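Only a portion of the chains appears, each positioned as in the full assembly.
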Amino acid sequence: MADYSVKELMACWLSRDLVDKESSAVGANFPIPRAAVLLAHFIHGPNMKITMGSFSVNLEGVNQVMTSKYFTDFRPVRWAESAANFSFDLFTFHKLDVFFISGIQIDAYGNTNLIGIPGNGKKFKFRGPGSIGTTTLAALARRYYIVTEHHTPRLFVEKCDYISALGFGDGAPDLRQRLCLPGKGPKYCVTPLCIFDFSPKTHRMRICSLHPGITLDQVMENTAFEPEIPDTIPETSPPKKMELDILRQRVDPEGLLR
Amino acid sequence: MTAKIKRDTVIIDENTALEHVKDGMTIALGGFITTQHSMSMIRGIAKRGFKNLTVIGSLSPALDVDLLVGCGCVRRIVAAYVGAEAAAPMGPFFKKAAEKEEIDIWESDEIIIAAMLKATAFGLPFFPVRGGLGTDLPKLNPELKTFHDPINNEPLLAVPAMHIDIAFTHASKADQYGNTQYVGNSFIDSLMCRAADMTITTVEKIVSPEEIRRDPFKTEYQADLIVRAPFGAHPYSCHGFYMEDEEHLAEYATAAYSSIKGDQSSWESYRTKYIETPSDHLDYLEQIGIRKLFSLNEF
């Protein structure tokens, strides 16, 4: 029996891929990436440019961070060094290193859909919440991660019905260059079952590691497309005690990820 | 030495402010997600039953826009998200109206809406962006046109300007001349006000011109009309004053969800109690109650 939750695993794994001095933004109500960024900041990223809602903060010396249920929570102002200037900063995301995206559909080439599902001759059989900032950030941020708390065949589809955030389109090798998009696109897709990366040649999702206790069959049953499968698949490296300690004591004291 | 001439005050009451709204107008609502929506004005619009409004939400608005949809005021929505995050991931009326094709959605993301506001504020026919290329947004929103730039021939998306009749914002304070300041972030309000023909701002407090002049660098814009509305963003937060009223948001969301599932009773009673019956904003606050209001303080 693991002494950590799968959300904690996802946050710890993600945090190791973030690098000191990078800038990152986390969308609204997205606790796993938020925890990953703060964990990286506390462990190896004292110079990371962290945003909490609309504030740029640095948490050196902060023992415990409250969680925010709402993006516009004013309380992180206590740690703020500056506040987002919406006139400038919404348009300078090509300078952002790291972003995180989810979707109501995620497809084999890392495209995501937050708009909705068509049906019965209508635009929307099911209307999604909307693109938020993902359309632009997927195009501009230097890299991004697809993160989802669910892994089902309805979510992981061969092709999104609508693309609200462009991953690698149809997998054409130079699509992003042809569109002159500065961002390199999705780097990993992190799910409760596994980590996907993207094949450098085909840009198709490829199984990168399976979470402890998860089988390849479980992933395949819950994925409606055929991901690329390497010859050997490692296990996702589980949280270290030090990571879990910091995560639970300083980043997620309320236990949202448990 | 000269005839006594006086500067005009721009403070008016909420009824007079709402006389500027007409059916079919395009209105822009300030704030961001769950903060600083001009709810006294929005409830006033819902109560008066204006029709066929184009509503530009605060890039990502909350259930402020959903309320207007639920009350039948909206023909067209410009918003990258409609919901209240943890309190209600999606606006129920928005979702139903979209699925029944009762409203048009100007499909976009936050930055594309901000680009539209920039084009409008800057008097330009369009604003260029990169985000959206390769996505289905231009298919869903044919007003977004792909073009190639005249310098490097790079593909870009042209986001058109949109005429905006009135911007409604909610700020911390203003003086009687409309100079408006915020304790916290003003999000997209400054840009919205520069884009709109007219700005009507509700404020937590009216302060002296001297207090505004104490830090003129804090002044975000000069509103055309100021309406005093303490707790004017309730049930949303106002930086430096109060946090979200999560119980109220849950009450709204529950009522709205039963309504779209066919049971109108709790929505009708919500609407009667909070929209139709109160004669004005302060009467609405009486419905909420002092004990609740003062439980919402920050921190």
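Per-chain numbering from 1; labels A and B assigned in written order.
Here is the rule we go by: contacts are C-beta pairs under 8 Å (C-beta built on N, C-alpha and C of every residue); 3 or more make two chains touch, one makes a residue touch a chain.
Just so we're clear, the structure is a prediction, and the values are computed from it rather than from any experiment.
Counting every chain in the structure file, the complete assembly comes out as A x2, B x2.
In this section, only the chains that are shown with their structure count from here on.
Per-chain Cα centroids separate chain A from chain B by 29 Å. On chain A, the positions that touch chain B within their shared complex are 28-29, 54-55, 69-75, 77, 83-84, 86-87, 90-91, 93-94, 115-116, 122-140, 162-166, 169, 175-176, 178-182. Residues 32-36, 60, 79-87, 89-90, 94-95, 98-99, 101, 107-112, 114-115, 129-137, 140, 154-155, 184-188, 190-191, 237, 239-240, 243-244, 246, 298-299 of chain B touch chain A in their complex.
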